[in-house]
Structures are given as C-alpha cells and as structure tokens.
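Submitted below is the structure of interest, expressed as structure tokens.
A single protein chain has been removed from this complex, and every other one stays in its place.
Up next, chain A:
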Amino acid sequence: MADLRSNFLGIKSPNPFWLASAPPTDKEYNVRRAFEAGWGGVVWKTLGEEGPPVVNVSGPRYGAIHGADRRLLGLNNIELITDRPLEVNLREIKAVKRDWPDRALVVSLMVPCEQEPWEKILKAVEETGADGVELNFGCPHGMAERGMGSAVGQVPEYIEMVTRWVRNATRMPVIVKLTPNITNILYPAEAAMRGGADAVSLINTINSITSVDIDSFCPEPSIDGKGAHGGYCGPAVKPIALNMVAEIARNAETANLPISGIGGVTTWRDAVEFMTLGAGNVQVCTAAMTYGFKIVQEMISGLSQYMDEKGFTSIDEIVGRAVPNVKDWNELNLNFVTKAVIDQDTCIQCGRCYAACEDTSHQAIAMSEDRIFTVKDEECVACNLCVNVCPVEDCITMKELPLGALDERTGRKVEPYLNWPNHPNNTPANCGWDPEPAE
C-alpha cells in the first residue's frame, strides 16, 4: 500500500480524494458517512449569509445524459447553495471537525460582493475549526443572477477584489473556485493569484441544457412546464476540466499556483490524470452521487496499486508530471508519422473502422470479400478514428514509423522533428507564424 497522504496548502488528509462542495456535503449526516467510507476530505456545501436561507425548487433539480445501459455520463443541476440556516451548518461543521481531526474540512462560501459580509462569515467559519475556505465564484445558476457565483467568477477584477478581502481577513488557506463559463481560464486564475489566493479549484459546472422534452417542448429538468439552464458536471466534462487545469499549470505566471482538480473524476485513473496535469488533489461529486460514497475505496486501492507499480512513494511525484508534455499545437512534430495496424487475431470483423474511414475519413481501410479489414498505408493519415470507434480494446493500434522509414502516403522518408513555424509551407500567405528554432 503506497503512501497516499496529501498535504494541500498545509491541509492534511489521508488521501487526495475530497468531496466537492455539492449536495453530498450539505449536512453533517452525509459528511460523517463520507468520512466513514474513507474520503480524505470534504468541501462543505456553500454557505451563504446569515438570515433566511435561499429556497430551492421543489421540482426536479437534476437533468442527465446517459450512455449505454443508462450509464450516467453527464449531470446537470439547478440546485442553489445550502438552503439550511447558517448557524446549523456552522454547528455541524464544528462537530464533524472535532470528531474527524485527520480529515480535511474546507468550507465553501458565497456572500454578496461586499467586504463586510465576507469578513463576517470568515470569522464565523474560523470558529468552527475548519481547515480552510473555498470561494464559490462558479455557481452558474440562481446565485449568478443575484450578483454572486459565476457573476463574480466571470469578471477577473471582482475575483481579485473579493479574494483580497478574504486574504486580508483570515489566517485560513483560501481556495478560489473557478467557473469554466469564460473564454480563457487564465484570466480568472491570474486574478485569484493577484488577490492572494493560496490555490484555485476547477472546474465548477458548465452552463447547460441537458435535454428537451419533445412532447411538452420544455427543457429538462422541467419545473411547472419551464426550465432554466443548469450546471453540467460528471464524466462528460472531464476533458474540458483537464484542459483548463493544464492551461493554468503550464502558464508561467500561475505555474506555481496549487490546483484542486474538479470535473468528472470517476475513477482512480481520472484522479491520476488530473494530478499529472498539475492538480495537487481532486474533488469528486457526480461519481459519488451516482454510486455512493463507497467508490472511494476503488480510488484508494487503484491509486495505491498504480503508485506501487510505478515506484512512486508520494503523490507529489505524480503532480504535474505530464505538464511539460502539454504544448501548443505549433510545437508538435509534423514529421512524426504513425500508421494504424489492425490485429487480425482480435478483430471481430464488425467493420466499424471501415465505415468510419470509408464514409467520413480517408478511405484508408480495405475490406475483403470475407470481411478481412486491413489498413492501406498509402492512404492512412493516422487520424486514429478507427482506433476510437473499434469496440475491441487494443485491436487497432498506431504504429510509429522510425526515422528514415518510407511513408507510403507521402512517398517521403521520415525526417527529424519539424514544427509548423519552421515548416516550408508556413508562409505569410497561409498563416504568418514567426519561425521558431527547432527543439
């Protein structure tokens, strides 16, 4: 069993798997169950100002996208921040932290964009003994219309301002949670950093309409015949989240800003991917909401086995390990040539590679009368679509042509690294990139 202990901003937890601020962390009862199941930490569901709590809809709060066999791929919600009184939440946070001192307990916050309410709630949270705060600048529905959540997160100046208020008002570590509903994730990340954030967490949910009822013509979830956009999460958003995490991790200005990775983490493997792209830990919500808290056991055992197999003794050895390999497109090697190869022993002859290539790509797969599918090297551009549509894992692989080998498609031999800026076709007429020195 590898050492999975995590130290994120000085907040220690027995493993890097936290539950994100969301319905699973709204109450003492749930959080205790989560800790009993083995979760390393939780970010308590967002607290608002003292006074009458917000009111949620009493119709459906979630919409979903399903894959085969109703596997839940994407979840959308229109729930607001906690709808329980502030003092109840604070009392429960204090009780849970007292009983579970070894687990991380961070409190998510969202109050109006004024200095005083922030200072006031921070004081109350400090008294609970919580380990840190996460500023919810991401919630895309309901609260945004009231000038909070993503309404703040979409304006870098507001992020910087509020973060600075918070930074100056508390000794607790401050995590700023970012919304993906922006054009460039670096602007809010840099703003949070300027404001003094200890870390950013991302992504919050994505504006979405998951489906429309084509009988009633109402978006789902339908509330009395009407629907509003919600926040999208779950496995479907993971690629978007990975990219945004990587953008922050490889950006010079924010390269040393700790990141808590969020967005579709469902298995230990997803968590490792986030961490290799720079996340110091991960936060999970949809997977727990789909399968219950027990999934953390698979995450723990999987991460442990992976680390043992790789010889990693600390999760710090994973964090950021893939970041140097994330590049802009124009740094990619245009002389790298691969060809698809179909393993006839494992091919089940479904012909999906053929249909995909013949109909929608480069006509690079041949089909014989007895349904033997083979790649035409002289046509294959190595797009990888056949690999992606093949139902049999590892049946189709991409084989790299070594330096000097003949690429039958171009009739040229494989040459050393060449990127677009240095490519002879890179003329001002078609692009205008300045040539850069080759690696």
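To be clear about the criterion, a contact is a pair of C-beta atoms (placed from the backbone, for glycine too) under 8 Å apart; a residue touches a chain by one contact, two chains touch by 3 or more; residues count from 1.
Basically, contacts and distances are computed from a predicted model.
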Problem set entry | Among "Dihydropyrimidine dehydrogenase subunit A", "ABC transporter permease subunit", "Electron transfer flavoprotein subunit beta" or "Iron uptake protein", the UniProt name of the subunit that does not appear here | "Dihydropyrimidine dehydrogenase subunit A"
Exercise. Quick one: which of A:A228, A:L332, A:V392 or A:A405 touches the chain that's been left out?
Worked result: A:V392
Problem set entry | Sole contact to the chain not displayed, among A:R269, A:K327, A:R371 or A:K399 | A:R371
Exercise. Among the options A:D69, A:D224, A:E309 or A:D394, which residue touches the chain absent from this view?
Worked result: A:D69
For this session: Write down which of A:N168, A:T313, A:Q349 or A:Q363 is the residue touching the left-out chain.
Result: A:Q349
Problem set entry | On chain A, residues whose C-beta touches the chain left out of the figure | 68-70, 348-352, 354-355, 367, 371, 391-392
